[in-house]
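Pasting a structure here, questions to come.
Just one protein chain is left out here, and the rest sit where they should.
Here is subunit A:
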Amino acid sequence: MQINKLVKALVFALPVLALAACSSTEDTTADSEAERRATQERTQQEEQRGVETGSADRQMTPEEERRERMDELRQENTIHFEFDDSNISSEYAEVLDAHAEYLLNNPNVNVVVEGHTDERGTPEYNIALGERRANAVVNHLQNQGVLSSQLSTVSYGEEKPVVRRSNEEAWAQNRRAVLVY
């Protein structure tokens, strides 16, 4: 049904559009004026003949789909770690790959990787541990080809917790590296 209507609409609309195109000048305002008039006429005709137009969803190319997913992944900018550990768990590989690709495609963009720890251990040791976490992220990005000039680190250790509580859940949220653009 939908397709029938579409075909009918096109049959009537196309000659009008062609006429409008013929009458256009180099002047862009005149051009858009002509378009406007064409649309108006088409609507009028449709109204007179009782038809309505529809459109098909344009299929995204695989490349476009991938890019959209990458943009989504890039919204995720926090990597969490185990206690006293700076290994990047495999669940974050995809997220970091998305950041790497973005940085590769935008060599003028820089990112600061912040390293954070939970409150256990001493503040100075945690500064060192936070740096190790930030460096783990930097190394991962460099392995994907990101330029070292785009990357810098700062470790805040235990000084900037997300959750100011003393339990396992809070600690897990505070042990993190954050990519800040």
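Note that in this section a contact is a pair of C-beta atoms (placed from the backbone, for glycine too) under 8 Å apart; a residue touches a chain by one contact, two chains touch by 3 or more; residues count from 1.
Here is the rule we go by: contacts and distances are computed from a predicted model.
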Should one name the undisplayed chain from "Transketolase", "3-oxoacyl-[acyl-carrier-protein] synthase 2", "Tol-Pal system protein TolB" or "Cytochrome c oxidase subunit III" using UniProt, the answer is "Tol-Pal system protein TolB"
Sole touch to the unshown chain from A:S89, A:N105 or A:T122: residue A:T122
Residue positions on subunit A contacting the omitted chain are 112, 119-125, 127-129, 131-132, 152-157, 159-160, 164-166
